[in-house]
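Shown here: the complex without one of its protein chains, the others still in place.
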Amino acid sequence: MIDMSSKFEPQILGFLCNWCSYAGADLAGTGRTQYSPNLRIIRVMCSGRVDPTFILAAMKNGADGVLIAGCHPPSDCHYLTGNLKARRRYHLLLKLLDQLGIERERVRLEWVSASEGERFAKIVDEFTEQIRTMGPNPLKSS
Amino acid sequence: MSQTKLKLAIGLGATCSGCDMAIVDLAEKLTNVFNAVDIVFWPTASDQKLKEFEQLPDASVDLGFYHGSIANEENKEIAHLLRKKTKTLISFGACACHGGVPGLANLTTTKELFATVYATPSTANPDLKQPQTKTTIGGYSLVLPEKFDTVQCLNECIDVDYYLPGCPPEVPLVEKAIEAILTGKLPAKGETLAPNRILCDECPRKREEKKIPKIYRIQQIIPDQEKCLLDQGVICLGPSTRMGCGARCLEANMPCRGCMGPTSKALDQGAKMIASLGSILGLEGEEAMTEEEVKQLMDQVKDPLGLFYMFTLPASILKRRNMTQK
Partner (left out) sequence: MSEQPRIGVYLCHCGTNIAGVIDMKRLLAYAEKLPNVVVARDYTYMCSDPGQQLIRKDIHESKINRVVAAACSPTLHEPTFRRVLEEEGLSPYFFDMANIREQDTWVHMKNPEEALQIAQDTIRMSAARAARLEELKPKEVKVGRRALIIGGGISGISAALDLANAGFTVYLVEKSPTIGGRMAQLDKTFPTMDCSSCILTPKMVSISRHPNVKLFTYAEVKDVQGFVGNFKVKVLQKPKYVDEKKCTSCNECTKICPVEVPDEFNANLSWRKAIYIPFPQAVPPSYVLDEENCLGLTPLACGKCIDVCDPDAIDYDQRAKEIELDVDTIIVATGYDPYNPLNEHEYNYGMFQNVVTSLEMERMLNASGPTSGKVVRPSDLKEPKRIVYVQCVGSRNEKTNLYCSRVCCMYAVKQARQLKEKHPEIEVRIFYVDIRAFGKGFEEFYERAAKDYGVLFTRGRVAEILEDPKEKNLTVRVEDTLLGTPLELETDMVVLSVGITPSVDANEIRKILKIPAGPDGFFSEAHPKLRPVDTVVDGILIAGTAAGPKDIPDAVAQAKAAASGAASLMAPGVYVVEPYYATIDDSICGGCGTCVLLCPFRAITIEDKRAKLNEALCKGCGACASACPAGAIKPNHFTDEQIMAQVEQAVAK
């Protein structure tokens, strides 16, 4: 028998860039598009602001997943190329996560434009479900 | 009237004793400084017994150096002992400050480590015996300190007063530290006794443009001796590492491996290397790159963990590899 009271609810931290993805998340709100209540949002001006240090700190603090959302490459970034830096750092970080024994699927980079409110909601739902299946952050038990 | 000498005790953790050599270096090069110091405990080079040191009154020793990381039970005990007996305790060297190279044991567990080390092809161990913490031989009970799964830096074990990084700390830095202690001109507690500026400042190489198209390992090219190695595609941790060592590795044509640890503003040396290298690798033409090309570009870095956390894994944010399997 499944004990519903102890069902694991992922806690996901999202870094959203001001111009595209944060506005996209706002649009989901104005459009009343409902999505899973598992995301906590930190606004940054650009996805290029996201230091891998923040992502590792989030994992250490118990976040089950980390979402970084920026503007579509190659040319949507309000600051021209911040998203391209974010993308390269992300792929290097994934290799580190592999070596650290943390599932790379827990850190996700997505491109969400200011007009993609519904898509943003879909991404949150998908990511939440994926983390739910994967289980809690493995660092939490240790 | 004779000047009372500064009492110094040196404790060892999981160390290679390179730091002991640094202290010996000090003796050779700066006898006047060395002569102002009275070593009351130094297992490597001096004859005092542990029991004698334990019997000293608490906080009766002016200065303590602890080098080596905390990798087993004995390291921990010595650390606590040194803290008890000394007034000012300096975390000496990369291992004590950041975990050092022994910190890379955090990629595995004691169990896995022993299973590998005591069964190598060149080890004669047909019964695959492994060290035990306690055993009895000929009626005598023998004890070995327990090896921890996770290597720690000194400050996770005890309160540290100052940090002196480096593998080992270079003579000028140690000299400055001792002088500061002798003259009572120490900075605030918790500070690192090395400049809070990165290595590039004292590196003699010429820096041009940071936009690396391709990564080379140091043996794959013959690098230009005058130019910045990072500019030439050889990963050098200089930009994420404190200066103070005189950039000697660079002068010997080897890239910096980060043994002095990061500045006070960089919380995680490896994360900063990923941030910076990820930004400048493939910078030219970044707009035309596909997702696949980005992946291939980053695959040039074969071992980010080993390279970027060579000396600082235990001091990093995640500290160790996660061993819980799915």
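Residue numbering begins at 1 within each chain, and the chains themselves are lettered A and B in the order written.
Note that a contact is a pair of C-beta atoms (placed from the backbone, for glycine too) under 8 Å apart; a residue touches a chain by one contact, two chains touch by 3 or more.
These figures come from a predicted structure and were not determined experimentally.
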item	value
Among B:Pro239, B:Pro255 or B:Pro304, the residue in touch with the chain that has been omitted	B:Pro239
Residues of subunit A (touch criterion as defined above) contacting the omitted chain	11, 13, 19-20, 22-23, 25-26, 28-30, 32-35, 37, 40-46, 48-54, 57-58, 61-63, 75-82, 85, 89, 113-116, 121
Residues belonging to subunit B that touch the chain removed from view	196-202, 207-211, 230, 238-240, 243, 262-267, 272-273, 275-276, 278-280, 283
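Convention: only the chains that are shown with their structure count from here on.
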item	value
Gap in Å, rounded to a whole number, between the CA centres of subunit B and subunit A	34
Residues on subunit A engaged by subunit B in the complex (per definition of touch)	51-53, 55-57, 59-60, 73-75, 81, 84-85, 87-93, 95-96, 99-103, 134-135, 138-139, 141-142
Residues of subunit B that touch subunit A when the two form their complex	107, 266-268, 270-272, 274-275, 277-279, 281-282, 286-289, 291, 294-295, 297-299, 301, 303-306, 308, 316-318, 320-324, 326
